[in-house]
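Quick one: the structure is below, and I'll ask about it shortly.
A single protein chain has been omitted; all remaining protein chains appear in their positions.
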Amino acid sequence: MTDVLIIGGGICGSTVARELSRYELSITVLEKGVDVSSGTSKANSGIVHAGFDAEPGTLKGKLNAKSNAMFDRLAKELDFPFRRSGALVLCFDEADMPKLEELKARGEKNGVEGLTIINRDELLKLEPNISDNAVAALYAPTSGIVCPYEMTMAFAENAVQNGAEFKFNEKAVSVSKDGEIFTVKTESGHEYKSKILINAAGLYADEINNMLSERKLKIQPRKGEYSLFDKAVFGFVNHTIFQLPTKLGKGVLVTPTVEGNMLIGPNAEDVDDKTDVSTTAEGHKEIFEKAELSVKNIPYKQIIKSFSGLRAHESGDDFIIGEAPDCENFINMAGIESPGLSSAPAIALMVVDIIKEKHSLRPKDKFNPCRRPVIRFRDLDNEERDRVIKENPAYGRIVCRCETVTEGEIIDAIHRPLGATTVEGIKRRTRAGLGRCQSGFCSPKLVEILARELGVDITEVRNSVNGSNILIGKDKLIGDIKDEKR
Amino acid sequence: MEKHEMICICCPRGCYLTVTSENGDIKEIIGNRCRRGETYAREELISPVRVVTTTVRLNDGKIPMLPVKTSKAIPKSLIFDCIDMLRDVSVNAPACIGDVIIPNVLGTGADIIATRSIGKKDED
Partner (left out) sequence: MRSVDVVIVGGGPAGLAAAVSAKKHGADSILMLERDASLGGILNQCIHSGFGLHRFKEELTGPEYADRYIKLVEELNIPYLLNTTVIDITRERKVTAVNSDDGVIEIQAGAIIIAAGCRERPAGAINIFGDRCAGIYTAGTAQKFVNIDGYMPGKKIIILGSGDIGLIMARRMTLEGAKVEAVIEIMPFSSGLNRNIVQCLNDFNIPLYLSHTITSVNGKERLESVVVSEVDKNLKPIKGTEREVECDTLLLSVGLLPENEMSKKADVVLSSITGGAIVNERFETSTPGIFACGNVLHVHDLVDYVSEESEHAAKYAVDFAGGRRYSPSDVEIKAGNGVRYTVPFKMSSKDIEDDLTIRFRVTGRFKDKKIRALINGEPVISRAEPALAPGEMQTVVIRKEKLEEQAEIKDIMVEVAD
């Protein structure tokens, strides 16, 4: 029995776990995947939106700008990369200028600071590769970029440091309430009980909600495809570039990533399958065409990866945050799509406030808001590098040459709180294998280190999910080849 | 008269050979740019041979696999027998390039020899 059960170890579950871990509460997070940030939180644009887009009065409108302002402190406390790179919304037609003004006014209503409208000349100074058709832009200096899974990981780790518990491979299959007590049964046959239940189940938040509440929700998976470019194109764009909606519909963004790559996408396609993160030729054609409206001479040869993510779209088009009207102490964090990542820290605070209304929460004396810092070898100067190698020789072995990641960082990623158990887990924590060769060189080494550090056979090492093993067995030992070949 | 088209594998040039034979007797070989092509064509038509390269397990070595090869080409029809024979073979480190792992493999006159020197684990 815990005080709080949280279903879902994505950005919502992790931020709320961390904020609740400030108080004397027992907290358990149930995650169906093998790692935090396994669903929507791992594959999105990684933008900390300024907050001008949402309708004033909506939760999105209220929370986004407020949350945006929290990021500088959070990034420092939790040691995740974050940069206020600024955003631009391009206008392609003089006739659309009123729409740009409208957007600016909307942003100001939402409390976004520093919004200005800039003309083409000013725009060109900021973005030399901007399309010839862009006539003006709304400039939002507070917009930022973040690595969504590093951010999620940081919150989750800090929650664990402060006593929260994460359970992986625990998919909630039934949720019920008996008296004041919630019971969650998982696919693996375990039962969890709690006084407060928080639904942060992302794409599956409707299923969880609908087991407890008559106010039904419907989460529509909405797929977005992306292309990621090599760091060699660093500086091709300097800001997150959006488009005013055109005849082609809502545009796509072109943005630098916080790690120095470039990202374009996403399109929006409603799909039936909540696990469908496949990429398609059509989807990529669409994002390329739309990106070309914003910038010219896109260096397509530098694409190193294509991927898709699913947004958890709710038909009401706003976040659903709060206690279910017909189920006390059951709190939804549902329909958290864009600007969900940006708003998550503020959403978490809102959930804490909701709980505080009914329960008295006693602050923990020993709450530590700071995550144990991560050594990022590539960001150190040579003196610091020399020092960390002398302290731990594993930092002198560079495993990923493309992103300059050392064995020391990989070992740390495995043994940190909520450490990596898969190759993807290492990649997301250290960036090893996420560079231009896409782990061609380092994957054998990553597999070897994982097996060694986890104390498992090398064939048990998984890429990401269960069943995604990298190797199937030893050489020479598979099948009886001789007869088959004759 | 029979015509056989083949590609010479003696060197990276990969000449296209046309071999004319009658009742197994080779009458003419054309397309080869060097003498080895002629020998190859004869062998390939009558009893093709290949050098087999693979690995065997190396116990206690810096690297777990030791690359090996047949010291000369063996009949193509014996490739899988040769591979099969090596499936359960393991040798102890250190291994030295040229070490004979199995002499006269399958009676072919070819030895299985190590193609790399690999030291023992944890030794320089």
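Here the chain labels run A and B in written order, and each chain numbers its own residues starting at 1.
In this section, a contact is a pair of C-beta atoms (placed from the backbone, for glycine too) under 8 Å apart; a residue touches a chain by one contact, two chains touch by 3 or more.
Because the structure is a prediction, the values reported are computed rather than measured.
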item: Residue among A:V352, A:I375 or A:C437 that touches the chain left out of view; value: A:C437
item: Residue of A:I181, A:C370 or A:L471 in touch with the missing chain, whole complex considered; value: A:L471
item: Sole contact to the chain not displayed, among A:G322, A:G396 or A:P417; value: A:G396
item: Residue numbers in chain A that touch the chain omitted from display; value: 228, 275, 277-281, 283-284, 301, 303-308, 382-383, 385-386, 389-390, 393-394, 396-398, 401-402, 404, 436-441, 443-444, 448, 458-459, 462-479, 481, 484-485
item: Positions on chain B where the hidden chain makes contact; value: 6-14, 16, 50-55, 57, 62-65, 67, 69, 76, 79, 83, 97, 115-117
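Here, only the chains that are shown with their structure count from here on.
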item: Centre distance in Å when chain A and chain B are each reduced to the mean of their C-alpha atoms; value: 53
item: Chain B contact footprint on chain A (complex, rising order); value: 475-477, 481-482, 485-486
item: Contact set on chain B toward chain A in their complex; value: 55, 65, 80-81, 83-84, 86-88
